[in-house]
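Below you'll find the structure I mean.
Missing here: one protein chain of the complex. Every other protein chain is in place.
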Amino acid sequence: MIQGAAGQLRSRPSRSGGGGARKLGYTLLYVVLIGVAVFQLFPLVWLLLFSLKNNQEVFDLPPLSLPMNPRWENYEKVWSAGNISVYFLNSVWITVAATVLTIMLGSLVTFAITRMKWKGSSFVLGLFMVAMMIPVHSTLIPLFSLFNKAGLTDHPVSLILSYVAFNMPITIMILLGFYYTLPREVEEAAVMDGCSVHRVFFRIVLPMTGSVLATTAIINMIYNWNEFIFVNTFISSDMFKTLTVGVQNFIGQYTTDWGAIGATLMISILPILLMFLFLSDRIVEGIAAGSVKG
Amino acid sequence: MDKVMSNKKVIALYVLPALLVIMAIVYIPIVLTAFYGLNEWNGIGAMTFIGLDNYQALLSDGKFWDSAWHSLLLAVFSALSLIVYLAVAMVLSSKIKGAGLFRKIYLIPMLLSSVAIAQLWLRMYHPTNGIVNSFLESIGITNPPAWLAEPSLVLYALFIPILWQYAGFYILIYYAALKNIPASLVEAAKIDGATSLQIAFRIKLPLIMEVIKVTIVLAVVGSLKYFDLIFVMTDGGPNGASEVMASYMYHTAFRAYDFGYGSAIGFFLLVICLLVTWVIRKLTATKDTIQYS
Partner (left out) sequence: MFNKKWTVLLLTLCLAVFAAGCGSGGGTEGAGGDKSSGSGEGEKVTVNFMHLWPAGVSAGQNKIVNQIIEDYQNENPNVTIKQEVLDNEQYKNKLKVLSASNELPDVGVTWAAGFLKPYVEGNLFAPVDDLLSGELNGKFVSGTTEAYAIDGKTYALPLEFNIAPVYYNKAIFEQYNLQVPQSYEEFKQIVKTLSDNGIAPIALGNKDRWTGSLWYMYLADRIGGQDTLASAISGDVSFKDESLVKAAAEIQSLVDGNAFVKGFNGLSNEEAKSEFLNGKAAMYMMGTWELPNFTTNEEIPQEFRDSVGFFKFPTVDGGKGDINSWVGGPGVGLFISEDSKVKEEAKKFVEYFVTKWGEQSVTGAGVIPATKVDTASLELPQLYIDLFNEMNQASSITLFADVQMEANAAETHLNMIQALFGKAVTPENFSDEHDKAVSKGK
């Protein structure tokens, strides 16, 4: 529906180039884009607003009214409760470690599957793809037993391994689509020149996938940052817990304080939001670089 | 060329680490789960082997098929919403002012954990205090429904935040794929006099077809095993109206202490996902894979 409209709108400016219709088209297009943006942002604005209110204000004032005197103490209260800083650091390093590993291993596999010739490559690819369909909860109890036997429960390695394993399929799946579209001439020439496979991969192919890597990195980070059930099940020491568990323990079932919940949610979102804004420029650069080459 | 590119040692070095991890963390547990499904087990005491009884019971379990139907509905919704995402990505990837900003804004909900999204949307849908009903009342609709308490509405109400949550993800994937199309192809088409619409349908769409297929599978499979948001927002209620396969498995295993049966559901869910993926692959199969070169 929107697609049709958008397509038509786009068709006018490029071909007919006429004045009024073109302007109208653009305006409509922007109305749609802005509409979607408002839809995407609006709940967060509301979240920000009620994180600065107390319960009376939340209940008695219209939802979008500004808080009369913003209650920053909601944030103070949340920040001072518990080990937020420890959780935060754990979240950061576990997220980064798992993401780097996943992307690295995923790239290697994707390269081997799309570029190298061997029997069973489609079978191996199938194994990775099928893994995507396995619901996390049905692996929980056996997985815990396995980690327990390996002495890895209550150890961050259990988290990193789980994140790598469960994010590997989607990472490979996304990479695969791009590897298929990459031109092969350069690497073929390189091999002719006597380059080793490692060199072809690390020096030629990997750099070409920069924009995809940024995309998969973001997706992996988001998943790892927000992951909850594994941390909760495998980790028991406070020193290894991550931010999501902290947030959950704060929100809990018994809290009725909307302001505090709002503040907690805001705190848990902000770091990943900043990281994303920072990284997303990298993506643009990556994409720009990629399109110049193409 | 072929000789270099089929070096067994290199292949093993590249593939084995990831393969080992996924075998140990994903496959061994799921095989164990399939085995638990052959037992009567409350998760605590001894297991009693009962063969295929659990799987047989599953086939005639009306509640399970209700939940399967709900999952299927979600999958269909998700697949359809891909059209919207694709359209937005197309617009963004054409040279339009502010595309970067829009793309960032669209992705923001994706950054939130499901717990956070659920908490937020619970408050959006609050029957008297939430922003949805406040808005409806302000435009003159008296007595708007309590979205999450109406069995006939709840599934649709739950789909909105799911749509919201994943918009950025798919738009990002489509956007990256579209940006990867060599500009020269599009320029050439323009010179030949193609309209934007023609470029979109004849050139861009076919070129990212592989990516689209991938996203269809992702969306459908993701929906079939969807759990988080529903678990927090409605817990499968009211009266099971939003129970999906994964939440039914969870309730059976972790609440009703029927771990054997819960495992059987979990394994069966995997089988259903495989079947559906196979069907999608068959339906979208094309013989000629398009390459740029």
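In order of appearance the chains are A and B, and numbering begins at 1 in each one.
In this text, a contact is a pair of C-beta atoms (placed from the backbone, for glycine too) under 8 Å apart; a residue touches a chain by one contact, two chains touch by 3 or more.
Model, not experiment: these values are computed from the prediction.
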## Note on the structure
Touching the hidden chain, out of A:T27, A:S65 or A:S236, is A:S236
## Note on the structure
Sole touch to the unshown chain from B:L122, B:L136 or B:A189: residue B:L122
### Task
Kindly note down the residues of chain B that lie in touch with the hidden chain.
17, 20-21, 24, 42-46, 122, 125-128, 145-151, 154, 234-235, 237-240, 251, 254-259
### Where the missing chain touches chain A, by residue
55-56, 59-60, 78, 81-82, 100-101, 104-105, 140-141, 144-145, 148-154, 157, 160-161, 198, 202, 206-207, 210, 232-233, 236-238, 248-258
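In this text, only the chains that are shown with their structure count from here on.
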### Task
Report the inter-chain centroid distance for chain A and chain B in whole angstrom, where each centroid is the mean of the CA atoms.
14
### Summary
The chain A residues in contact with chain B across the complex are 1-3, 6-8, 10-11, 13-15, 29, 32-33, 36-37, 39-41, 43-44, 46-47, 50, 58-59, 62-64, 105-106, 108-109, 111-113, 115-118, 124, 127-139, 141-143, 145-146, 161-162, 164-166, 168-170, 173-174, 176-178, 180-181, 183-185, 188, 191-192, 196-198, 201, 211-212, 215, 218-219, 222, 225-226, 228, 244, 247-248, 251, 258, 261, 265, 268-269, 272-273, 276-277, 280, 283-284, 287, 290-291, 294
### Message
Using the touch definition from the top, list the residues of chain B that touch chain A in their complex.
### Response
1-2, 4-8, 10-11, 13-15, 17-19, 21-22, 24-30, 32-33, 36, 43, 83-84, 86-88, 90-92, 94, 96, 98, 100, 102-116, 119-121, 123-124, 129-131, 134, 164, 167-169, 172-173, 176-177, 179-184, 190, 195-198, 200-201, 207, 210-211, 214, 217-218, 221, 224-225, 227, 246, 249-250, 253, 259, 262-263, 265-267, 269-270, 273-274, 277, 289, 291-293
